[in-house]
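I have placed the structure first, in the form of structure tokens, so that the comments after it can refer back to it.
Taken from a larger complex, these chains appear in their original positions, while the remainder are omitted.
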Amino acid sequence: MKEEKLMVDGKRIDGRLPEQLRDIKMKLNVVTRANGSAEVKFGKTTAIASVHGPRALFPRYLQESGTGILRIRYNMAPFSVNDRKSPGPDRRSTEISKVIRLALGPTIFLEDFPKITIDGFAEIIEADGSTRVTAINALSLALAAAGIPMEDLVASCSVGKIDGTLVVDLNGKEDNNSEADMAFAMLPNKGVISLLQMDGALTKKEVLKLLQSAKESCMKIYEMQIKVLKDFYKGE
Amino acid sequence: MEELYALELIHKGKRIDGRKFDEFRAIEISTNIISTAEGSAKVKFGETEVIAGVKIGTGKPFPDTPDRGILIVNTEFTPMASPEFEAGPPSENAVELSRIVDRGIRESDAIELDKLCLVEGENVFSTFVDIHIINHHGNLQDAASLASIAALRNARLPKLENDKIVRGEYDKPLPVAFTPINITVSKVGDNFILDPNYDEEKILDSKLSISVRDDDKICALQKQGVNEIKFEDIERMLDTAIEKSKELRKLV
């Protein structure tokens, strides 16, 4: 599987340098009747996210008296991948929905919303690697656009190791053929990690190096998030 | 109570967004927008936004049509697109929408399914049209139908090697013979309107979904809405759909 060269003359298959992010696009309020929504593209990878809520939670026995709850659904469109994905949740999307919830949860003052739910939905329209982190960036913007009180934004990116080189923002081919890939999210102002998943085989040193470069990329992504939010509120 | 205001306006001959009764919102169609799909299209009617993606694979034909390709239409009312959509298996409304899109395409013989046979009884192309609702602001049926036929017209057959698909390489366009257009004609009181937005949809008495082929033949009908339709209204509804279909077909 891992035969094709992913690094040639210090450049990646799409011409990027190891530490280079793909072209990133962010757009707010793309779903009319959501409380907040956003579309984020990392290269071809496209996530659209919306937030419905805070809203009442039924049936009642799901309500929690002391706090609100956050629910997250990550979903891939059937046509977003090369081999059509049958609709509906699978084990992968169940796990990803959970880790995304935990990645975003710490920023939200859920205790301000007893018995209430905040529902975040992220749809992957096209998948070219790094879908879960793209979804997190979109959901973070959607939450902010919905006016949900948050301690911090969440910025997210992938890092990994391909052909022996540590890189950021893996595309689909790199993801499938990497020696290791890591999904990462942080609260940029608080400077803490809210998502950390890794697959592969790395020395401790490599893990720590990747974390450092993930942090730096997330700070760049955070700047973009801030810009798009400022432009949006200016535009209003 | 936006919808009550919409109703009041209609009784006065006006619409909430200033359109004429038989006027669609601004229509945008973009095709080939998803590189993982064999064909794709995004359709916007104002804020309403629908994406259709075509995935083509190979598989065994149905036993009763051993020499024809397979066409399957599926719709997801993603909970992202509207607060009233719920996660889970397709709702009754999503199933109905898919089936109306499917019938419009199938009954008009739009796709030349006989050209999609590889080995009779053994291997044929299977064509999945997946409709993904992005933003629900009314008239999903017509938008989904338009996105579907636009995506099919945009679709290319994948290249085969030993009857297996080589992903990312293409052979020739999917053979599409017709461009059926679905026009839903709605009635509010004594007025016929087209392309209702989300608020207007709440005040409709009844609607008739009408699929029209390039030769003006009617290929599918479906009465919708909770109230009955009068016999004398049908002809006018059909005339409206036939006329309007020409306008939309030009956009594909």
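We just call them A and B in the order they show up, numbering each chain from 1.
FYI, contacts are C-beta pairs under 8 Å (C-beta built on N, C-alpha and C of every residue); 3 or more make two chains touch, one makes a residue touch a chain.
Treat the numbers as computed from the prediction; the structure is a model and nothing was measured.
The stoichiometry of the whole complex, written in the labels shown, is A x3, B x3.
What we mean here is this: only the chains that are shown with their structure count from here on.
Look at where the CA atoms of subunit A average out and do the same for subunit B: the two points lie 31 Å apart.
Listing the residues of subunit B that touch subunit A in their complex gives 34-37, 40, 47, 49, 51, 53-55, 57, 74, 76, 78-83, 87, 89-90, 128, 130, 132, 134-137, 167-168, 198.
Interface of subunit A with subunit B (complex): residues 30-34, 37, 44, 48-50, 52, 55, 73, 75, 77-84, 87-89, 119, 121-123, 125-128.
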